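One chain of protein is taken out of this complex; the other chains stay put.
Letters A and B name the chains as they come in the text, with residue numbers starting at 1 for each one.
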Amino acid sequence: MLTTVYLIAITAEAMSGALAAGRRNMDMFGVALIAFLTALGGGTVRDVLLGNFPVTWTQHPPYIYLTVSAGLLTMVVARFMHRLQRLFLILDAMGLVAFTIIGCNVALKLDYSLPVVVMAGIITGIFGGILRDILCNQTPQVLCHELYASVSLLVALLYLTLLHFGVNESVTMLAAFSVGLAMRLAAIRWRWSLPVFSYAPERWQS
Amino acid sequence: MLTTVYLIAITAEAMSGALAAGRRNMDMFGVALIAFLTALGGGTVRDVLLGNFPVTWTQHPPYIYLTVSAGLLTMVVARFMHRLQRLFLILDAMGLVAFTIIGCNVALKLDYSLPVVVMAGIITGIFGGILRDILCNQTPQVLCHELYASVSLLVALLYLTLLHFGVNESVTMLAAFSVGLAMRLAAIRWRWSLPVFSYAPERWQS
Partner (left out) sequence: MLTTVYLIAITAEAMSGALAAGRRNMDMFGVALIAFLTALGGGTVRDVLLGNFPVTWTQHPPYIYLTVSAGLLTMVVARFMHRLQRLFLILDAMGLVAFTIIGCNVALKLDYSLPVVVMAGIITGIFGGILRDILCNQTPQVLCHELYASVSLLVALLYLTLLHFGVNESVTMLAAFSVGLAMRLAAIRWRWSLPVFSYAPERWQS
């Protein structure tokens, strides 16, 4: 099940990347690259940081084709996509949660300590979007928005807690997935957000 | 021959990096760092992604000296460089093509699958310029411009196709190099470009 969700998720992330590239008037190639990077960048950063070589997507060429195609397709269907905005937010939320669980699993298998496992989950969940925003020259949205990255943190913590108490792996995954998805959707619906830190000094220099 | 072209190319890339740093009023150190990163960043990203340690430039200190010197020299000669604009575009095109071929070769030697080999070629070809633009806080030019990154893709595909059909390696290299260079120069001359994706939604949020 997680694999199906994963494939849907990287497609949705690739399309969100393509839209961001379109806002910067990139050409077809730029669109394809940003799509690829948004979808697979989080896992890539995780693999590199954990020393988990070869990097996952290098062993799964279909992931490359899927994300690049989704990006290019977006150029054609973009004008109709505002009608699908709600669907998209749901797919993106599924992606965030699925990526986080997958990231935790990778770090667990490599025997990293729990805090690192949590970090690996978060990095997998949010770094695709961060790389997209860096390449599109804007402040990463996932660090400003309504509850987004923190959903990733909560999913990771819940997942590891359930595993720790010996709960069956499938049940754990389903629970973490459902709670995370519900939370993200609730955050969108009721505009939940974390306290924002606004700092505007007059003459301070860091 | 590829080595000579490579040395010329990293020098040209370092100088283009230095000019970009100058547009951001960086100091001498910043100029040197951006020059280094523009010239050797593509290969570094490739090596890290492919798990190809030690990273190439760490085994070739002269590459460090060459790129840093080229960057600093640029501070002195910048005022005369607009006369050499045409020469520069040619050197940059040579670099793009040479980097791509070298990147493909590195991935081939590590036994990666063909799609990954193509990606390795492209990453080596264009990521130096992308890192330069990220550090200079602008949207990566190579993803917007006339046919640039796509030349890298075509060179990689041509190179691998010829190798696949058993064409002699030197001939393959020369053919890929010439075709790629010709294509990039033609793209500059006649302003060839890929379709651009301009997306300006009014109320859409990704």
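In this section, a contact is a pair of C-beta atoms (placed from the backbone, for glycine too) under 8 Å apart; a residue touches a chain by one contact, two chains touch by 3 or more.
Predicted model, so just to flag it, every value in this text is computed and none were measured.
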Have a look at A:Thr38, A:Thr124, A:Ser150 or A:Thr172 and name the one touching the chain we're not showing.
-> A:Ser150
Can you work out which residue in B:Leu135, B:Leu163 or B:Leu194 touches the chain that's missing from view?
-> B:Leu135
Spell out, residue by residue, where the missing chain touches chain A.
-> 48-51, 112-116, 119, 130, 134, 137-140, 142-145, 148-150, 153, 193-201, 203-206
Contact set of chain B toward the excluded chain (per top definition) = 16, 18-31, 33-34, 44, 48, 53-55, 58-59, 61, 64-65, 75, 78, 81-82, 85, 88, 92, 134-137, 141
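Convention: only the chains that are shown with their structure count from here on.
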Let me have the rounded angstrom distance from the C-alpha centre of chain A over to the C-alpha centre of chain B, please.
-> 29
